[in-house]
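With one protein chain removed, the remaining protein chains of the complex are shown where they sit.
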Amino acid sequence: MQDFGAAFGAAFRLVITLDPDLVEIVGLSLRVSLGAVLAAAVIGLPIGAGLAVARFPGRGVALVALNSLMGLPPVVVGLLVYLALSRAGPLGPLGLLYTPTAMVIAQMILVVPIVAAVSRQTVEDLKDEYDEQLRVLGVGPAGMVATLLWDARYSLLTALLAGFGRAVAEVGAVIIVGGNIAHVTRVMTTAIALETSKGDLALALGLGIILLALAIGVNAAVMGIRRTAGHAAFA
Amino acid sequence: MKRLRLLLFAATLLSPMTNVQAADKFITVQSTTSTQNSGLFEAILPAFTKASGIEVRVVAVGTGQAIKNAANGDGDVLFVHAKPAEEKFVAEGGGVARFDVMYNDFVFVGPKADPARIAGGKEAVPALQTIAAAKAPFASRGDDSGTHKKEKALWKASGIDQAKASGDWYRETGSGMGATLNAAVGMGAYTMSDRATWISFKNKGDFGIVVEGDPILFNQYGVILVNPKKHPHVKVAEGQAFIDWLLSAAGQQAIATYKIDGQQLFYPNAQK
Partner (left out) sequence: MRLSPELQATASSTAVAARPVLPLRGTGLTVRRGGRTLLDRVDIAVEPGPLTVIMGPNGAGKSLLLRVLATLIRPDQGFVTWAETLPDRARAPRLGFVFQKPVMLRRSAVENVRYALKVAGVPRAERDRRAAEALAMAGLEHLAAAPARVLSGGEQQRLAIARALATRPEVLLLDEPTANLDPGATQAIEAQVKAAHAAGTTVVFVTHDIGQARRLANEVVFVHRGRIAERTPAHRFFTEPSSEAAAAFIEGRLMP
């Protein structure tokens, strides 16, 4: 039990003194995970919206596959990306292994299915409402995807938040492709893993508390954005 | 206006990508969790970076993984503690040459309750035989690391087939030293650890050293430059500079002066 007290104490001290290592690690965690979510949005939103709009043979199979990919184990993704980026692998010459870029790539792969699956559902719901009206105005499939994505943008934020939650919380992928190198690729989760393996459980827990606070902060910020959008206008 | 802010935000997110290019004088060292967790690198690397201007990026994984990574060319220098495996690595052309750097020793640690009654022992093999006979819980790294290889060799020397008891009193965690120690303390199980990791470990519970001082528990660390003939991208000059420094008086001194609570963790023994 005293570990919890020590944990809060450790977290408090780190935050109050703006411990430079902590600031660096938090900054990198945010940069990597937010970067991954943005990249995943660019890829996942059109896929989700496209799947919501299009009708083709095998669409059911595609949806099942997409939903299943949401459960991709981070450590497996990390391993696959490592094999691709390793010097012995196909993308070795890019020299991306053990860099934050590799971490963004790995987390992006984890997040795309979530963004695509959730946005598909959101867009499909909106499509049911808009479909006939847009068609009668003469909107084609591409225009429909664009309009649905834009009009659903505040609901789609939820998809992105879900993706961010997954990214910032995972350790399996980033520890393999990043190597948890001090000052280079150490993020919150890998730092927690390291402190745990050093037996410094209070510090590890303290970092965990800070990570939680971070996630809450990001979610609160996004909720704030939604509120200013004016809920009534988007009911 | 909104678009400009979005662009600036996106730009700051790209900065992790650019930072990497900026620090181009760095080497990647594949090393082990024991050297990482003991805090050795944090203690000695700044001196090297100051002297040479080269940043050292350490990837700390199990010895088996470190050697595999080095074989793939995902590092410039290999720094582990499994001499037979290291010599094999060099013989197969993965590395240029192997050099002794430092040593420490392994210890057995166990709970205060000491179910197998081995505390105060000075010999490893009889201790293991007693543990096996008593079926006292024993936690193993189980991850093909230097520590694990040593442990397996000791069981062999004891004439005991410990693998048969896996899942019973012999518990293979498949993890690094720290995680294994956490598990051992949590389970009340004996385990073998390198002294450095044990001394710096912060979750000892009521555990203490039960067996130490046996010459068979000697733990040698070696350093190898990854072979540029096999992996042309290896940073030969910088990697060699690091190896030279480790073996030099300055490096050896830095290793010797690293202490926790007044205890020296590693003993330099590079060949003169």
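Going by the order they are written in, the chains are A and B; count residues from 1 in each one.
Throughout what follows, a residue touches a chain if its C-beta (ideal position, glycine included) is under 8 Å from a C-beta of that chain, and two chains touch if they have at least 3 such contacts.
What you see is a predicted model, and the numbers here were worked out from it, not measured in a lab.
Visitor: Since one chain is left out of the picture, which of the remaining chains does it touch in the full complex?
Guide: A
Visitor: Sort through A:Pro57, A:Pro93 or A:Gly140 and give me the one touching the missing partner chain.
Guide: Result: among the candidates, A:Gly140 touches the missing chain.
Visitor: If the missing chain were put back, which residues of chain A would it touch?
Guide: Touch with the absent chain occurs at residues 129-130, 132-133, 135-140, 143, 147, 151, 230, 232-235.
One rule holds for everything that comes next: only the chains that are shown with their structure count from here on.
Visitor: Counting only Cα atoms for the centres, state how far chain A is from chain B in Å.
Guide: Distance between chain centres, rounded to whole Å: 32 Å.
Visitor: Residues of chain B touching chain A in their complex?
Guide: 10, 12-17, 19-20, 28, 33, 36-37, 42, 57-61, 69, 71-74, 175-179, 181-182, 200-204, 231, 233
Visitor: Taking the complex as given, what residues does chain A use to touch chain B?
Guide: Residues 28, 31-32, 34-35, 38, 86-89, 92-93, 95, 97-101, 104, 179-182, 184, 194, 196-201.
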